[in-house]
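One chain of protein is taken out of this complex; the other chains stay put.
Order as written gives the chain letters A, B, C and D; numbering starts at 1 within each chain.
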Amino acid sequence: MIRKIVAFIFAFYFGFILYSFIYTHFPFGERPLKGVAAHYVEKGVQEEGATNIVTSIVTLYRGFDTLGEVTVLFLAATGLGLLLAGWKEEEKEKPEPTLIMETTTKYLFPLVLLFGSYIFIHGHLTPGGGFPAGVVIATGYFMMFIAQKEFKPSEYLLSATESFAGTLYVITGLLGLALAFSFLANVAPLGVPNTVFSAGIIPIIYIIIGFKVGSEMTGILQHMKEV
Amino acid sequence: MTMFYILLVFILTGLLTLFLGPIKVLRNIVALLGYLAGSALFIYNIKPGLIYSLNIRVYNIHFESGFSTVFFGIIILAVFLIFLLASFHEENDGAYYLFAFLTLTGAIGVLFAKDLISFFFLFETMSLFSFLMVLKGKNKNSPKSAFKYLVWSVFGGYAFLFGTFLKVYTTHSVMIGDISFIGGHIKLLILLLILTPFMVKAALMPFHLWAPDAYSDSKDAFTVFFSGGLSKIGIFGYFIALFKIFTEIASKYPWFLTVIAWLGGITATLAGIYAFMQDDAKKLLAYSSISQLGYVAVGFGIYTHYSVVAAFFHALGHAVYESLLFLVVAGVYYRVKTTDLRKMGGLIKKMPLSFIGLLFGIIATSGIPPTIGFPSKWLLYEAVIMKGDLLLTSLVFFASITAFLYSYKLVHSIFLGKLHKEHRDVKEAPLGYATGIILLLIPLFVLGVAPGIAVKHIDYIIRFYLKPELGYNLTTMTTPLGHVNFPVVGIVMVSMFVLSLIIYFIFGSTYKADQTDNYTATEAISDDFELHYAGEFYGFMRKAFGRPLKWSFEKLLNAFLKLFAFIGEIARGFYMGDARVYLFYLVLFFSLLAYLMGGKL
Amino acid sequence: MNAGHLFYGSSVFLMVMGVFIALTGKHLIKILLGIDLFDVGLNLLIISFGYVNGGTAPIFSRYPHVFKNVVDPVPQALVLTAIVIGVAEIAMGLAIVMRIKEKFGTCNISKLKELKW
Amino acid sequence: MSILYFFLYLLLVTIVGLLYMGVARKVTAHVQNRYGPPIYQPILDVLKLFGKKDAASHGVMHTLGPVIAYTGIGATLLFLPLGNHTPLLHFNGDLFVVLYLLVVGPLGMALGAGESANSNATIGIARALSMMLGYEIIFFMATLPVFYANHTASIYKVILAQGTFPKWAAIMYPISFIAGLFAVQGLLGEKPFELVIAPHEIASGPMVEYGGKFLGFLQIWHAVGIIVETGLFVDIFFGPQNILWFFVGTFFVFLASVLVNAVMPRFRIEQAVRFYWGIPLLFAILGILQVYLWR
Partner (left out) sequence: MVSPILVIALSLFFAFVIPLLGMLSKKLPRWVPPISILVNLLILLSNMDKISGGAMLITTAGIKPPIAINLAIDRFGFLFALLIQTVGFLLSIYYLAQDTKDERFYMLFLLNILGASGIVMTGDLFNSFVFLEILEISSFGLVAVQKDKKSLEGAFKYMMIGAIGSSLYLLGIIVLYLSTGSLNMADIARLMPNIPDSIKLFAGLLFLIGIGVEVELFPLNAWAPDAYEGAQDSISTQLSSIISKAGIYLAARIFFTIFNGFYALEVVLYLGIITFIIAELAALMQKNVKRMLAYSSIGQMGLLLFVFALISKRADIFIFTTIILLALNHAFGKGLLFLSLGALTGGTREYYIDSLKGSGKSNVLAGLLFTMGAFTILGMPFFFGFWSKISALISIMKAGYVYLIGLVLLVSLFEIYYYGRVIVNIFSGEGKAQKTGFIYASIMVIFALFIIAFGVWPHPVFSFAHKAAVALFERTTYITSIMGGM
């Protein structure tokens, strides 16, 4: 009990400090765009050709971060696999999925995949992009894990997709290095903004990310499920 | 440049012996040749007044040679030769010589060092490799003793380093130079700190705790160098600290010198008492070594020309006879494989040369003329009386009485008394030891009769710092209190001895009696009968001293260490929580800092 | 009571609750969830920082017409990264917890006392 | 010439020392209500011992021990002024020479006795050496003020400085003198400090294995020793102005010691040593303080 009270006091003190600080210094919504943000908003579309500024930030301006981000996810997936490798499976009573679930998911699954693909292909135009798309795809698989008893995607395939997508991402970056002397440079033609085939390498990267995130999340879920 | 080369020669010799490791003969020859090359360089090229500096980016290494360099250098090199001779017979491997030569490098290098950082570097080198040498030691206890030695010598080294930095901070000079112009009492602190490692090396109480163990548990040959050679660095350090670094100590802090003198006296006395209570030859000698080094501290503490000459001469004498004693014990150990005094006896017939070595060694230790021990003791007494500290004189005198006690215990338990059955086939110590003994007996007598040889050199060292008052020539010394002619004393003794011998030969004849042919109050004794009185020798003195004998610095220190251990346990408690506790530290830390920043946010 | 209090307040509240749960929770998964809550709160906070009064999403669907008044796109991009990193962290944590459950046979944090001496 | 002189000197002191021993036996006998042997008896004993045909030796050191002992005491004698009479050899700083030469004798005997492999002998030696921790230090401390006050380390100069009766050190420094008296008793090895010989206990200690001429040597060593030890005391505290006065002084000091010996039992060794570290030490320190105050 005392522990809880003390923890409460300190946690709230922490919150109080944080809150009072941000509230005084960064009043909500009153901060003008400045620095790089202003640049992105003003010049972003001309420079990179993507109407979704966030996307061009994520994949190009701060594309290096995204590469790291993908790596982190990759790391988590492999780490998880490494840690959970050789798990002794215990026989547990698992509830039988109902017929309705079994049937609907069968039909819903390709649709979900399609939706995911749509999101990552249109990442540079609309909200979304590779990461949400990947998660959506993984959700589809998750659905299948729950509803279909026998469903089990090939681990090899997942792993290969993951690795292959990763290597492709790096190669894309290296292409930039080779052609424009800068890693991850936007070497493809920008095209007309606001169309699908525009914004240079952004769609390519998002497709790669979509595949990669999808396979990684699926991999994570599958590892977790097996325990 | 030569100074640098000398050190390089020693280091390379050490490395060469390491790599020529497998063959013992080769190793020995290389070691000897390397030593000879280095010492030849030293003796022919090192004259007072050489200067050399070497730049390693941020630090400049400065070397300089003075009279003291030559004096101590020759002592250390000579003792190292004895060590080498003895170590030919020791069990040794490549690393043995490597460590030994690096120790030598450090010891000789310290004599060259002109700035305090180089001094520290070389001093630590010496401590470190002598530690490794002790660690390699000869028995189960060696590692423990080595540990003790390491901690103490590093304690000293760090104190020195602290002193160095204080000096550099206050004077902006890293050179070994005068600090008496600094205002305030910080100069005393600097002096004390700089003096500490030397008090440790010279085993001045209460910094002596490592010495008995380290001396007795290191390899026998190395102990010769350890006690005879390395302790001289301590003496050299006294000289550096009291004469070169704080030149006006006598006028500014006379009480400090008094404290040193009294510490020296106490050391000499207590170590002497501990020495004759020991039952192990090397432990006994270790304490005897400490006791003798106490006199040196007294000499420095009195701080007159007489006393300092006496101190230097005593250091020289200490090197000679303490090396001799350890060497003999090493030879005996080589033959009988023990240093326990209770397990030996009657070896005089088997090892006559060793006996002669030990006999004159103890005679010199006790300070009986005409050996090297006498001039320094004579001069020291005169100096202390002149200073007017009669109680200290008495204390020193008491210490020299203890020297008789432990000397006799040593010689009796090893060489006199009844020969043990298992030692009937023991032979004389092998060539290396014998050579060493003979080599050491020469200075033992020569300097005892003609101390002027050394005194002249010592006078050169210190006349720059102290008004030269002592009158001396090759064979005499004169102080306001008195005058002594050393050869006369020697001649008197020799002629009296001859006279007694004549009386002896005039009357009657002798016949040889067996050792069992003894007065035993009609009890029949056989060969197996334990007649040798060696166990509990001076045991009754334990009763005489009573409780105070049990007091020791070690217990005090242990109590102190326990305190640290307790604090350590508390500190460790911090790291024993679970993950939530650690997180709590984080939040607490955040809150605390935020609170401290308070209104600034 | 303006919108600032609501957005900032709620996200800071989430963070506080996260810390509180992590500090007091006994079950390892509960603690992990606390950490996750903290992350979520932080992400929301970062998003709210990016709001500009009256701004719209930084997507210029009617290009070349460009709105001047858009919300800051950078925090959104950063949060995207931060979310993924948070997920990775939690995933790793869960794997460790699962192994702990297997080895220690419990998820009680106070039973994890192998490492002390 | 001087060598001959030296022989006579040595002979004289030896004979006088032996006579002192005779007196001691006589006096002790009278105290104990006995008749006692004639005074010259020790001389006869020594002659008899030297006259013996052969003597048992346990080895080189055993043989040399008594020889060294006599060497030491003889050498000491040469540096000791017998009253105002200039010693045969002297230089100004001879106090420490004497003190150190004085040790050679016991050391020689100790070495010799040690080799005999008789525990009694060694125990005796151990006691002798340990006793030195008691009386030597007291003796030294008692004499120090005298030397200090006269600013010399020469015994001869101390004698010269004392001149006649009122300037005796015994009177100027009475506290030190008392401490010195205590020390002399131990120096001479008389009861209650007769631990080294202790005939009933360790069969005359170091001497146990000696016979014939060795014992003879030890006897004359002891005889000279008595003169040297008491003589040192007398030289320092009474400043004898001539050789007669010297012998009178030594005789009375010795007599006093013998009388104490005759009525005293024997201490145990640790008692003896501790005794010296008690009252005598106090006196010695007070003596030193006295000289500090007077200067």
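For this structure, a couple of remarks:
Following the convention adopted for this analysis, contacts are C-beta pairs under 8 Å (C-beta built on N, C-alpha and C of every residue); 3 or more make two chains touch, one makes a residue touch a chain.
Computed from a predicted structure; not experimentally measured.
Although it is left out of the displayed model, the omitted chain contacts the following shown chains in the full complex: A, B, C.
Interface residues of chain B with the unshown chain, by the touch rule above, are 56-59, 102, 106, 117, 121-122, 124-125, 128, 135, 140, 142-144, 146-147, 150-151, 154-155, 158-159, 161-162, 165-166, 168-169, 564-565, 567-572, 574-575, 577-579, 581-583, 585-586, 588-590, 593-594, 597, 600-601. Counting the whole complex, the residues of chain C in touch with the unshown chain are 19, 22, 28, 31, 35, 38-39, 42, 45-46, 49, 74-75, 78, 81-82, 85, 88-89, 92-93, 95-97, 99-100, 103-104, 112, 114-115, 117. Interface with the hidden chain, as seen from chain A, comprises residues 21, 25-26, 31, 33-40, 47, 60-65, 67-69, 71-72, 74-76, 78-79, 81-83, 85, 156, 159-160, 162-164, 166-167, 169-171, 173-174, 176-177, 180-186.
Convention: only the chains that are shown with their structure count from here on.
Chains B-D form the pair with the most C-beta pairs in contact. Of all chains, A has its CA centroid at the greatest distance from the CA centroid of chain B.
With centres defined as mean CA coordinates, chain D is found 107 Å away from chain A. Averaged C-alpha coordinates give centres for chain A and chain C that are 15 Å from one another. Shared interface positions of chain B, i.e. residues touching 2 or more other chains, are given as 584, 587. Pairs of chains meeting the touch criterion: A-B, A-C, B-C, B-D.
Residue ranges of chain B in contact with chain A, taken from their complex: 584, 587-588, 590-591, 594, 601. Of all residues in chain A, those touching chain C in their complex are 3-4, 7-8, 10-12, 14-15, 18-19, 22-23, 26-33, 36-37, 40-42, 44-45, 51-54, 57-58, 62, 65-66, 68-69, 72-73, 75-77, 79-80, 83-84, 87, 125-127, 129, 131, 193-194, 220, 223-224, 227. Across the complex, chain D is touched by residues 345-346, 348-349, 355, 359, 363, 366-369, 374, 377-378, 381-382, 385, 388, 390-391, 393-394, 397-398, 401-402, 404-405, 408-409, 411-412, 416-418, 478-485, 488-489, 492-493, 496-497, 499-501, 503-504, 507-513, 515, 517-521, 531-533, 537-538, 540-541, 543-544, 546 of chain B.
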